[in-house]
Every structure is written in structure tokens, then in C-alpha cells.
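I am attaching a structure below and will ask some questions about it afterwards.
The complex appears here minus one protein chain, its other protein chains still in place.
First chain written, first letter: the chains are A, B and C, and each begins at residue 1.
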Amino acid sequence: MKLNELYQTIILEHYKEPHNVGELLNADIESRGYNESCGDDVRLFVKLDDEKKIDEIRFKGKGCAISQSSTSMMTDAIKGKTIDEALLFVDSFKSMLKGEKQFSDEGDYEELSSLKGVLEFPVRVKCATLSWNTVRNGLLQFKSKENETTKVATTIHDEE
Amino acid sequence: MKLNELYQTIILEHYKEPHNVGELLNADIESRGYNESCGDDVRLFVKLDDEKKIDEIRFKGKGCAISQSSTSMMTDAIKGKTIDEALLFVDSFKSMLKGEKQFSDEGDYEELSSLKGVLEFPVRVKCATLSWNTVRNGLLQFKSKENETTKVATTIHDEE
Amino acid sequence: MFNTEKIISDFPILQRKVNGGKRLVYLDSAATSQKPLSVIKAMDDYYRLYNANVHRGVYSLGYEATEAYELSRKKVAKFINAQTENIIFTRNASEAINLVASSWGRANFRSGDEILLTPMEHHSNLIPWQLIAQQTGAKLKFIPLIEPGILDIEQLPQLISEKTKFVSVVHSSNTLGTINPIEKIISHAHAYGAKILIDASQSVPHFSVDVQKLDCDFLVFSGHKMCAPTGIGCLFGKTELLDAMPPYMGGGEMISEVQLEFSSYREIPWKFEAGTPNISAAIGLGVAVDYLSSLGMYNIRQHEIELTNYALSVLQEVDEIEMYGPTENRGGVISFNIGDAHAHDVSTILDEDGICVRAGHNCTQPLVRWLGVPAVARASFYVYNTKEDVDALAASLKKVQEVFSFAAAK
Partner (left out) sequence: MFNTEKIISDFPILQRKVNGGKRLVYLDSAATSQKPLSVIKAMDDYYRLYNANVHRGVYSLGYEATEAYELSRKKVAKFINAQTENIIFTRNASEAINLVASSWGRANFRSGDEILLTPMEHHSNLIPWQLIAQQTGAKLKFIPLIEPGILDIEQLPQLISEKTKFVSVVHSSNTLGTINPIEKIISHAHAYGAKILIDASQSVPHFSVDVQKLDCDFLVFSGHKMCAPTGIGCLFGKTELLDAMPPYMGGGEMISEVQLEFSSYREIPWKFEAGTPNISAAIGLGVAVDYLSSLGMYNIRQHEIELTNYALSVLQEVDEIEMYGPTENRGGVISFNIGDAHAHDVSTILDEDGICVRAGHNCTQPLVRWLGVPAVARASFYVYNTKEDVDALAASLKKVQEVFSFAAAK
């Protein structure tokens, strides 16, 4: 049944107890994502270490089970990556959610592949991608500002 | 054939050589009618005598055969009438053009009954009524200004 | 008598099966209603038989189109007890409000003037006033809300004063179902010389509205929520106000004499209808009005009251449900949440059973914020809904609970 695929236990667990929730006061990157059609709103805080690796990442915001769990898993998976690694990782995950790439359940993607049920619910895909687009925007903006350790607040809407 | 009914010789004669064309410099009433959907534009000038009878009436403006001939015949028919007689006359003619009253070919209406072909062409009825509404508006405005001998310029659009 | 079976058979879409053979249970009529066959056919006939531009052609086709278009205006006028010339066709309720805010507002608002609204307005009756307030220096004020989602009209005397130039209030809330005491608000507004607009988007489709009895200055609604096609809405305005207002848009149809440097405009209603109108949808709206009138607005209201009361009592039994809005004197709209489940997830799960409910903020963000929740799910009823639909909803909500297994989590 499609619904069981969508609402796998692991997703509901992340929904009920999401990881990495909160704010970071001295974040290097702050990025906000907003899905106008449903009101989902996510704010991401990223702290980089000296080697520009993601040292800490937190998020705030209310949303549906899909968006909350996707965000929670994303923050787990992205920690420790460099900016460029993280960007590649985001793009690769987005390709999977577009159905352009097979979901892999190896390595970093293991948990994340529980989100593949979303493919059967096209209208929910943006719930799953919201935080990924948000972190991507933040990382890109940070790069374009040439690594100045400055806060960038970007808002995206309703993407893909 | 419907068209022959519409374009009777008498109508075409009035179209080609309309009566009472021109302006009156010292008109008591000036009234303008405008049919936006086709651009027909008629200006009426009315001079009253001491007994408030219509002494002279002239018109200016370009329009189709129906509107020109209707205006021409109207000016002929209305001359010599008092304001109230003229208003009654106008209403009665308008009723005929609405199909609410039979066309009479007696008395004043003789020539005018040549316009009854218009009843078969509902879209052209406003061509026939334009100048009648225009003179009516002018007379009414004059009355409402309590017979002050003043020029009233009224514009009506596209009526009935 | 209200023959729902017959009514359902009037709506082709309700014969459709979804998600592998499931009956379509459409509970989102507050967003847009379904269309009866007579309306669909009226549009079809127009395009197959007499499509032509209006107010322009001397030929018969153009005349037929113009007559049909203007006949619809007459029907709509009669439906809300207005004069024909006071009905302006717009794209939707939103455009009608923008027209008033922009045309009346720009001509009349001065810095310091006040516009009185409520926190339960649809965005369409909020943003246009924010925009014109920014441009003119007018200020927005709001009639506060009290539990369970009604206006605190006791505060009107403190809120309305000579400074109040305009009041704009929703008749029936699309999120809470609240039917506002607009008669009182209208007389308060008029006592201070303020003009008042009623957003009747959720009332005109559902019960009889009489603009003369109400004595409102403006009233707006959308066709697509009352069995008519998309792309047509109405503005009612009083003659003296409309006459005095500058045109909203310029273009063909709305003019009288045009010179290169200036123009004069047609009389109302055409002064406010620039360019080729949505002829087919206007004709569809006329037929929709016929359809609703044939059912009877009184009967429609009774049907919805019955259904809403039934739904309130059935849904109450659903575990962990929270419903919003008053329990009495309300329209057929029920917003709710189930435990921790997000409204989106609720909607997705119901959709699997062929049940369509809205999820989110329903274009009323400030109101949903006032409710203190991130989103709501909303079921709304119309002429074709039945108690079976409500039962289907309640049954499917059990699945939501299974998926989110609250019991286990507690």
C-alpha cells in the first residue's frame, strides 16, 4: 500500500523526535525556506569549522511529517561534509526525488532512502525537498560571498 | 425580404437628403447623443417659441442610414409640438420600436412607420432610437431646470 | 425537498472514480465548487454556436453573444436584489476588492484615514488594503477576535470614528465558518459616514443575500465558488459611488469618446470592464445562478445547516480531533486538526480514500496564526454533499490515527 511506503516507521520517528532542532547563535549561514502553498517554514543554521566543513547544523520550523523527517535526516547526513561535498550530496538527493536517479540505500543515503515513497505522491515532493533547497541556497550564497564569515538569510518559496 | 423592409426607399431618401440639418446658434436646448458601440454621434438643437412649442429643430452628426433617416423624420414630426406633446410622442415611438406597441401609420407616424423594418434587426434598434433618446433627454433636462432658457448639453450613450 | 441524489447526477465530475475505483468525495467547495452539466453545456454551446465579441459586432452572432452576456448580468443582479447597472463583472472576488481599494481608495484616502478590517479576512480582503494604505498613508485597524473565532463587535464603538473612511469585512469566514453580524457593522460604519464592502465569497453561494436590505456600499463574490466557471466574479456597488469613481483599467469597451490626449468613459457598469470580457464564463455564471435558484437558496442553506451539524457531531467522536470556529450560526466549513498529525499528512491520507480536503492556511495566515497552529485541514460542504460524505471523512480520519498511532505514542 502506497501510504505505508510514504509513512515508514523511520519517517514517523524522525517526525516525532527530529534531530538537530534548535538555533545556533553564531551560525555562519542562516537560511530560510518557505513553502507558500502549505505554509511550511524552515530555518537552518550552519556552523563551519576551520576547514570549512559543516561542524554543526540546526533547524527550526513546523511542518508535515515528510518535511520534518526529511530535514531531520538531512541535518544528520550533511554534518561533517565540506561545502562542496554537501552541495553535491544535495543535488544527488534532489535527483533521486525527481525520479532521475535511483534511490541508493548505501552509505549516507541509507536512512534517506526511506523517503522514496514520496515519488508516488508528486504533490508532496516539495515537502521533502524544502530543507534541501534551503540549505543549498544558504551554502551557495555563502560561497558567492567568497567565504566571508557572514550570515546570509535567503528565502526560497515553494520550489520544485 | 427583410432587407427591403429595412431599407425602404423613403428611408434611403432621408439618408441621402436629410431634413433639418445644421446648427442653431441660439438654441434653447442642445443635446448630444452618442452610441459608443458604433460611434454614431448626433447633436440636436431646439429653439422654442413663446408658448414653449418647438419652433425650430436641427441636427448634426454622421451615422448609418437608419439613424440618419430616423433623426431626419423625427425632426420633421416633432416640430410644432409642445414639450409635453413631444415627450409623449417620443415615448410612444420608442414603445413601437420595442415592439410593445403597434406601428401606426396615421397622422404624425405615417412616414415613421417605415422604420418598423428595424424590429427584425434588434441590433439596429439603437440606431433608430439614438436621436429620440437624445431629444428626450434634452427636453427633460430643460423641464427640470424649470424652463430657464438655458442651454443644456446632455450626452447619452448607447441606450436601449 | 432537497433531492441530493438528483443533484449529484447533475455534476459529471461526481461520477468520476479516483485512486483505483474510489468514489470522489469532494469536500473543498470553499476553495472552488464543482459545476453542473447545465453550466458546462452553456459554455460549450457558446463556443459551438455563437462565439463572438460583445458590444461590438452589428452582425447577429455578435448580437446573440452580447444579449447572452448582458442577460447574465440581469440574472446576477436579480439574484442579490440589485439593479443591473450595479453589477460589474470581474475575474474573481479578489479583483473586485482590488478595484474598489484602488479606484475608490486612491480617490478618497488621505494620510491618517482609517480602514477597518478583521483578522479573519481572506488574503484577498487584506493585501489590497495594505497596498493602498502604503500608497495613501491610510492606517489599518482590526476588529479583534474572541473565542471561538468570532468578532468582538462590542468594541466597534471604540474602533469606528470619523477617521474611519472604509470598512471591509468578510460575510462568512472561509476558515472558521463564522457568519459575521454584518448588519450591525454596516449600520455602525454608516453612522460615521464610512463606506463598507462585504466580502460575500462564502455567503452568496450558500444563502440568500439581499444587497438592498443589507444596504452595503459594495459587495463582492466569485463565480467559481457557486457552480460557475473560473474567471468570473462580481462587484456590486451603489450607483452614486460607482459613478464618482475613476476607471480602474483603461481599454476597449469602457470608453465613450477617445482622443489622443484624453477620453470620456461609458456609464456604469461598462466603465469598469476594460477589454474583451470573459464572455463564456459570464454566460456560465448566469446559468449557475439559474441552477442555484432552481434548488432554492433557502433549501441550500437548510441542507448545509443539517450537514454541518451532522458533521460537527460525527467528527467530535474522532479521537484527538480539534475543531475550530463557533458551533452555531455558521457556514458549511469545518477546519480541524488531529493530534500531532500535520494537516498535509491528513489531506494526503484522506486523498488515498478519494476524499478531498484542503490543508494549510486557507489564505488566512493571520487567522491560522491566531488559532495557534501551523496549519489546519478543512472540509467544506455544498449542494452535492451528503451524510455519506461525512461518514467517509470520519472513517478515513481513523486511518490518520493509525498511521500516526497516537495511542501508542502516548
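Criterion: a contact is a pair of C-beta atoms (placed from the backbone, for glycine too) under 8 Å apart; a residue touches a chain by one contact, two chains touch by 3 or more.
Computed from a prediction, not measured in an experiment: that's the story for all the values here.
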Of the chains on display, those the missing one touches are A, B, C
Can you work out which residue in C:Val18, C:Leu159, C:Leu241 or C:Ile305 touches the chain that's missing from view? C:Val18
Please give every residue of subunit A in contact with the chain that is not shown. 34, 36-38, 122-124, 155, 157-158
Please give every residue of subunit C in contact with the chain that is not shown. 12-13, 16, 18-19, 24, 26, 28, 31-32, 34-35, 39-40, 43-44, 47-53, 56-62, 91-95, 97-98, 101, 119, 122-124, 126-131, 140, 142, 222, 224, 229-233, 246-247, 249-255, 257-263, 274-281, 344, 347-348, 350-351, 355-360, 363, 365-366
In the complete complex, which positions of subunit B touch the hidden chain? 2-3, 6-7, 12, 16, 37-41, 62-66, 68, 121, 123-124, 127
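Going forward, only the chains that are shown with their structure count from here on.
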Can you check how far apart subunit B and subunit C are, centre to centre, with Cα atoms defining each centre and the answer in Å? 46
Gap in Å, rounded to a whole number, between the CA centres of subunit C and subunit A: 37
At least two other chains touched by the same residue of subunit C: list those residues. none
